[in-house]
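One structure is given here, and the rest of the page talks about it.
Removed from the display is one protein chain of the complex; every other protein chain stays in position.
Labels run A and B following the written order; every chain starts at residue 1.
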Amino acid sequence: MKTPEINTLGPPEPIDYSVVMEPINGDPTGKNLLSMRQLSAEDIHLYIEEAYAAERFVQDPKQRGVALLSNVEMRVVMRQPSTRTGGSLTAAMHKLGGSAVLISGMGSSSEAKGESIEDSWVAFAAQADILGIRTEEDRGPALAARVIAQAFEQDQLWQSVPVINLGDGKNEHPTQALGDEFTIYKQFGQFAGVEVAMVGDHERYRAHHSFMIGAAILGMNIIAVESKAAVVPEDLVELLGDRLTRTKDLDGAMRYANVLYLGRNPDEYTGVKKAEAARSKKLAKDYKGWVVDYQRIQKMPRDSIVLHPRPRRDELHPSVDIDPRMKDVEQMANMTPIRMAIIARHLGRSIKEAEIIHKDSEKLTP
Amino acid sequence: MKTPEINTLGPPEPIDYSVVMEPINGDPTGKNLLSMRQLSAEDIHLYIEEAYAAERFVQDPKQRGVALLSNVEMRVVMRQPSTRTGGSLTAAMHKLGGSAVLISGMGSSSEAKGESIEDSWVAFAAQADILGIRTEEDRGPALAARVIAQAFEQDQLWQSVPVINLGDGKNEHPTQALGDEFTIYKQFGQFAGVEVAMVGDHERYRAHHSFMIGAAILGMNIIAVESKAAVVPEDLVELLGDRLTRTKDLDGAMRYANVLYLGRNPDEYTGVKKAEAARSKKLAKDYKGWVVDYQRIQKMPRDSIVLHPRPRRDELHPSVDIDPRMKDVEQMANMTPIRMAIIARHLGRSIKEAEIIHKDSEKLTP
Partner (left out) sequence: MKTPEINTLGPPEPIDYSVVMEPINGDPTGKNLLSMRQLSAEDIHLYIEEAYAAERFVQDPKQRGVALLSNVEMRVVMRQPSTRTGGSLTAAMHKLGGSAVLISGMGSSSEAKGESIEDSWVAFAAQADILGIRTEEDRGPALAARVIAQAFEQDQLWQSVPVINLGDGKNEHPTQALGDEFTIYKQFGQFAGVEVAMVGDHERYRAHHSFMIGAAILGMNIIAVESKAAVVPEDLVELLGDRLTRTKDLDGAMRYANVLYLGRNPDEYTGVKKAEAARSKKLAKDYKGWVVDYQRIQKMPRDSIVLHPRPRRDELHPSVDIDPRMKDVEQMANMTPIRMAIIARHLGRSIKEAEIIHKDSEKLTP
């Protein structure tokens, strides 16, 4: 009798993630959010409507005290250290009346004791109702979702636990993209035909990937400012089709665009491989030509906006801060309501519905 | 006049811990939980009944919103880094509507400023309503409990703060043992006569110690699989008496046992002393003969179960995961309700009673 080869999820056979990447299809309840590819335009609007409700909820003191997710526990596991995304997810959960524990940095103490990453994910799932995960590897959150689903099917866990992808390697960052798109919708009230000029390392910057997938779904047009080192990946070129324009002329793109979306040089990858370091060095040169300051954004239309998923470095000069086109701080603040929306809906709750109920009960009070 | 020698708790005179290790005797309110030796069979059943209520509380969405411990603050101080035990205690507190702060890693910043460990414990007690403590040293949580009791007696603290031992050196790990025993009770509905085969480093593995003391209290029988390097300590041999069978034959024990309780090689002690490193090396050889995989557990009775306080390493092969006898993930998940039970009862609250009240008020709603 041969020992069955179960749970040895590594190579050689490629892993089928489709089972944990279901289409959201109007109802996120209990599902994972791993990729923008799971979403339709209707799904994105669902999150955005919830985010509007979340914003009212946060900004209106009368709404305070509504503990939508009391006794609900979230684990935010940031295997790449993060204060911002981790912090905004924690804040989002707290604002919903739930609890959150942020674990930041590579490796847990259990891994130091020799535990496999697969076992660690099951351990986190056994202690929480929802998981937010960032990994250095592409598809790390998908791997987590798969072993958790497996443990649930084998009756080892009493509940399956939704996994929210908070950035996986050079692959995707869907909650960032949803927040970016929420910011654009707040400004223009629509997506169709909005022209977004994108600058940065299109190949390695995961926020760009998720945004471009979302743009294809929502009908926005992308003007990708490219260099030899910064080329839009083939699968995204294909996905965007006619919606993609490619150029080397940043200033030209800025004159025309409704949105300038600037990304930083993701050179935290530098340490990993020699090739990565060489890329980062080449890109550093390109970035010198892409520096955006107060003077440069004067070329943009009056009603255009500038986005940048902070942290910023030299590529976005602080002199821009007084210009009303800058929406990068609001974009950062928008991450809280959009993540409230995501957490609530993936746990089967709606902030919008809670709000209506709350208002109704107010009416009943004489 | 001589300066009285107060608070110099180190050697040479041995410390009397009995005052902080009261028998639970049916009422954990305000008491410390430092050792399984504080418990009777009735006490263990008290925790288990509460854990059942906690499980219903966690799994039934209607129960959510009952904040049994609102405004109550727990400090979980893990001086040996831990994500699992610390995380499960934090989750347990959050699920009860209370707050928890997890401090993981050796030494606090105050110690870096030269504070004594005794002063640190009093500082933590001044900021919390209950403390969970793990230490590298045997009886570290007992020392904490003693200095806190002293500060309370001297009117320095307005309340005494219960201390829960989350693992102290090579001594004990009572909350783990209570969760293990909860898992066994859920399976068999009784303890009397249950045969538990135990494999691992009986001398250094604290979870084994607490489990064996519990077994003696509850009337379970222990079949200890021993090697030259892994011998049951003399005091436990004495305590278990006729209930202990000692063998070198793991497979024989597995054919007979209702429960296989496998523990990992606790070689985190390796760094400490040369003798410990030598022990760990010898044990590593023994563990090669103790590897449990899918094939090996087929020898066990159909209705038997396998426990392992994760993290696991090579000693438990992932191939076992598809076998329904594996209860190690459920065992891990059981730590949340059992720790909810412990926290609530040591703070004088009962989840079971809150549940009944909640049900009654539901009946009143037309």
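The rule is short, and it goes like this: a contact is a pair of C-beta atoms (placed from the backbone, for glycine too) under 8 Å apart; a residue touches a chain by one contact, two chains touch by 3 or more.
Small disclaimer: the values here were computed from a predicted structure and weren't measured.
Undergrad: Among A:193, A:219 or A:311, which one touches the chain that has been omitted from the display?
TA: Touching the chain that is not displayed is residue A:311.
Undergrad: For the full complex, which residue in A:38, A:88 or A:135 touches the chain that was left out?
TA: Residue touching the chain left out of view: A:88.
Undergrad: Considering the complete complex, identify which of B:75, B:170 or B:279 is in touch with the unshown chain.
TA: Of these options, the touching residue for the absent chain is B:75.
Undergrad: So that we can see where the missing chain sits, which residues of chain A does it touch?
TA: The missing chain touches chain A at positions 58-59, 63-67, 81-84, 87-88, 90-91, 94-97, 102, 104, 264, 268, 293-295, 298, 310-313, 317-319, 321-322, 324, 326, 329-330, 332-333, 335-336.
Undergrad: Mind pulling the chain B residues that touch the left-out chain?
TA: 1, 3-8, 67, 70-73, 75, 99, 101, 103, 108-116, 118-120, 122-124, 126-128, 150-151, 154-159
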